[in-house]
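Sending over a structure as structure tokens; questions will come in a sec.
Apart from one protein chain that is not included, each protein chain of the complex appears where it belongs.
Just so it is clear, A and B label the chains in written order, and each chain counts residues from 1 on its own.
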Amino acid sequence: MTTEVVATAPSVNWIYPLDIIGTLVFAISGVLTAIDKKFDLVGSLIIGFVTAVGGGTIRDLLIGRFPVGWLTNRHYFIVIFLGLLLAYLFRGTILKLRRSMFLFDTVGIAVFTVLGVQTTLAAGLNWEVCLIMGVISAVFGGILRDVLTNEVPLIFRREIYATACLAGGVVYLSLESLIGVRAISTITAILTVLVIRYVAVRRGWSLQINV
Amino acid sequence: MTTEVVATAPSVNWIYPLDIIGTLVFAISGVLTAIDKKFDLVGSLIIGFVTAVGGGTIRDLLIGRFPVGWLTNRHYFIVIFLGLLLAYLFRGTILKLRRSMFLFDTVGIAVFTVLGVQTTLAAGLNWEVCLIMGVISAVFGGILRDVLTNEVPLIFRREIYATACLAGGVVYLSLESLIGVRAISTITAILTVLVIRYVAVRRGWSLQINV
Partner (left out) sequence: MTTEVVATAPSVNWIYPLDIIGTLVFAISGVLTAIDKKFDLVGSLIIGFVTAVGGGTIRDLLIGRFPVGWLTNRHYFIVIFLGLLLAYLFRGTILKLRRSMFLFDTVGIAVFTVLGVQTTLAAGLNWEVCLIMGVISAVFGGILRDVLTNEVPLIFRREIYATACLAGGVVYLSLESLIGVRAISTITAILTVLVIRYVAVRRGWSLQINV
């Protein structure tokens, strides 16, 4: 069964370039956090790695997909090394380009959400498990980054972050069952995440409930 | 083998209502911690989830039981959502009912200990592994909650907490090999945890060793 899942893994279809962008952006975000914490080169590499592949790894562990995804594709290694290089070389520029980073990060979580849902569907699990795995794929890389650098995970307090992923997952699953054309489901789901997150940040939306 | 283990999983027998109570209490405890930390709604849900299913998840990962338990039973989702709702609606009342919460929490770790030992026995592993998995099932949900909220895990300093679970596990395994009636082993083990924890907290027992 594992072999089948790997064979139909979503990493070989046209979402692939987006997956690469997501991985790159997450790696850069991890390395920048590590530099802030005065980690050395290898420490930064480890944090970059964990941030980039952490969400997908936890998903694969939970649904029992072995070896976990990034072990079977060399491209991840190359992209993460590239992220390390870019973060060290262009740190100042990247920090100035906060707006672009925000866009990239949101593309990252959008793509990882869809990939997470697809992978879990391919493993034959229920729709609510697919939703949860979509969110886990998108957000646990950042959570692990924050845990390893001894911070309270940002996303737990951030404007509509995991929630946008959840909405994207719902859109993906709905379209898949209603229309069933993967390209349409994927693009619409990614746009859903982008729009919700963009509007939420612009308007300062939050799910903070005062009790 | 995995299929067999799932088929004989303890979640379908009469311990089931207790499992539900344990899950609910742990979810509430996680959500309350998250509210204290000013997490938003989805952040609180994630912490509630991790607290409720974290211990069993780590156990299942270590012994190789896939997909991990909570993915295959929708009831966990419903119970954890219920916990989220109760924690937000009745936060004040729950905090006043500290004594009841203590009782529920202790029932939770007692039940999770027995479930952990049973699941590991069913997977055909050694008695000392069963003991360790009993303790892990009971305490790692709380440990993950504390790690994700950037606290030093409470249980490492708490009165006779993991130790009570260890004792409950020993009682369960002893009775299973001596008498072999699952109902007797289960009830006695749960009572053991409850009594040890109750007495320890009342008398301020501790395994703190000054060195």
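Simple rule for what comes next: a residue touches a chain if its C-beta (ideal position, glycine included) is under 8 Å from a C-beta of that chain, and two chains touch if they have at least 3 such contacts.
A quick note: this is a predicted structure, and the numbers were derived from the prediction, not measured.
S.K.: Who touches the missing chain here, B:Thr23, B:Thr51, B:Ser137 or B:Thr163?
M.R.: The single option touching the absent chain is B:Thr163.
S.K.: Specify the residue from the set A:Ile35, A:Leu82 or A:Leu154 that touches the hidden chain.
M.R.: Only one listed residue reaches the unshown chain, and that is A:Ile35.
S.K.: Which listed residue, B:Ile28, B:Ile143 or B:Val171, touches the chain dropped from view?
M.R.: Spelled out, the listed residue whose C-beta touches the missing chain is B:Ile143.
S.K.: Can you list, in ascending order, the chain B residues touching the missing chain?
M.R.: Interface residues of chain B facing the absent chain: 61-64, 123, 125-126, 128-129, 139, 143, 147, 150-153, 155-158, 161-163, 166, 206-209, 211.
S.K.: Using the document's contact rule, name the residues of chain A that touch the chain not shown here.
M.R.: For chain A, the residues touching the absent chain are 34-35, 37-44, 46-47, 57, 61, 66-68, 71, 74, 77, 88, 91, 147-150.
The criterion applied here is as follows: only the chains that are shown with their structure count from here on.
S.K.: For the two copies chain A and chain B, what rotation in degrees overlays their C-alpha atoms? Round to the nearest 5.
M.R.: Rotation angle, to the nearest 5: 120 degrees.
S.K.: Could you grab the centroid distance between chain A and chain B? Build each centroid from C-alpha atoms only and quote it in angstrom.
M.R.: Centres of chain A and chain B (C-alpha means) sit 30 Å apart.
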